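Encoded as structure tokens, here's the structure I'll be asking about.
Apart from one protein chain that is not included, each protein chain of the complex appears where it belongs.
Chain nomenclature is as follows: A and B, assigned in order of appearance, with residue numbering initiated at 1 for each chain independently.
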Amino acid sequence: MAEFRLDAMGEACPVPLLRAEKKMKELKVGDILIVEIDHSCAMKNVPEWARKMGHNVELEEIEEGHWEIIIEKTN
Amino acid sequence: MSQLKEQTSAFWKAVLKDPMPYWLGAIILAFLNVIHFAQFKSPWGITSAFAHWGAWVWQRLGGTPESWAYYADNAKNLSALKAGFVQDGGSLLDVGIIAGALIATLLASQFRIKKIKSVRQALAGAVGGLLMGYGARIAFGCNIGAFFSGIASMSLHGWVYLVFIFVGAYLGSKILAKYLL
Partner (left out) sequence: MSSSQTTLRTQPRTRPTRQKRNQVGYGLAVIAACAVIGILLGGIKAPLAIKWLFGIAFGFVLQRSRFCFTASLRDPVLTGSTSITRAVIIAFILATIGFSALQIGPYLAGQTVPGNINPVGIHTAVGATMFGIGMVIAGGCASGTLMRMGEGFLLQWLVIIFFVAGSLLGAFHFGWWETHFIASSPNVFLPQVLGYPLAFFGQLVLLGLLYLLALRWEYRKL
């Protein structure tokens, strides 16, 4: 149940998604990955991708235009 | 009372903050493009105005773009060049897109100045911009004018554009994965 962070601030699509994808592969089931983004399209496509993969996902807006996507690896 | 307040705030969140589904955006954009076509006898386009912006700056610097075939041999382009920014509907539409996106972002309280992350990102942006500008001129439009409006106009160039924009996107993805990831 470790928690990892991925800083994708300032990265444009599709970099946040590709980096999250890569990072998720290194995690164990039950681990949490928090992806930090400020790209307004990534706040839509990263959660969409993670849900499609069957993970548990939450999106939190930390500041205006700055989000954290919290993904729990389930498989 | 607090329940009502909660419902109201949920309503505004759904309207102003939560992104619209892609398919709903698609329906509205198609509808807007059709009424643009009906109103102006020509479909939605974006990049023609970019060439005029460059040409106006070039004129200021002493250049004579009006002597280029692009302007000299094309009455529509030439009249847009002569009319100037405020009289050019295409330019106004483009600036309107910026304004519309700004309004949407502010109403969602998600506006934030996003800085350029690295020299590499800036370089990719500059090269990408040049490629898009040049490409759109010789292909008769961008993803809007040649692709969206071209295919919807049942023009063969729209379909050929589709094949090669896909080739370009594939090559671009390889470059991105190699240098920008």
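The definition used in the following text is that contacts are C-beta pairs under 8 Å (C-beta built on N, C-alpha and C of every residue); 3 or more make two chains touch, one makes a residue touch a chain.
Worth saying up front: this structure is predicted, and the values here are computed from it rather than measured.
Participant: Going by the touch rule given at the top, which residues of chain A touch the chain that is not shown?
Facilitator: 1-3, 12-14, 17-18, 21, 32, 34, 40-41, 44-45, 48-49, 52, 56, 58, 60-65, 70-72
Participant: For chain B, which residues lie in contact with the unshown chain of the complex?
Facilitator: Touch set of chain B with respect to the missing chain: 16, 19-34, 36-47, 50-51, 53-55, 57-58, 65, 68-71, 73, 86-87, 89-90, 92-117, 121-122, 124-158, 160-173, 175-177, 180.
The rule is short, and it goes like this: only the chains that are shown with their structure count from here on.
Participant: Which whole number of Å gives the spacing of the CA centres of chain A and chain B?
Facilitator: Each chain's C-alpha centroid was found; their separation is 28 Å.
Participant: Applying the document's contact rule, which stretches of chain A touch chain B when the two form their complex?
Facilitator: Those residues of chain A that touch chain B are 9-12, 14-15, 18-19, 38-40, 43-44, 61, 63-66.
Participant: Going by the contact rule at the top, pick out the chain B residues touching chain A in the complex.
Facilitator: 19, 105, 109-112, 114-117, 121, 176-177, 180-181
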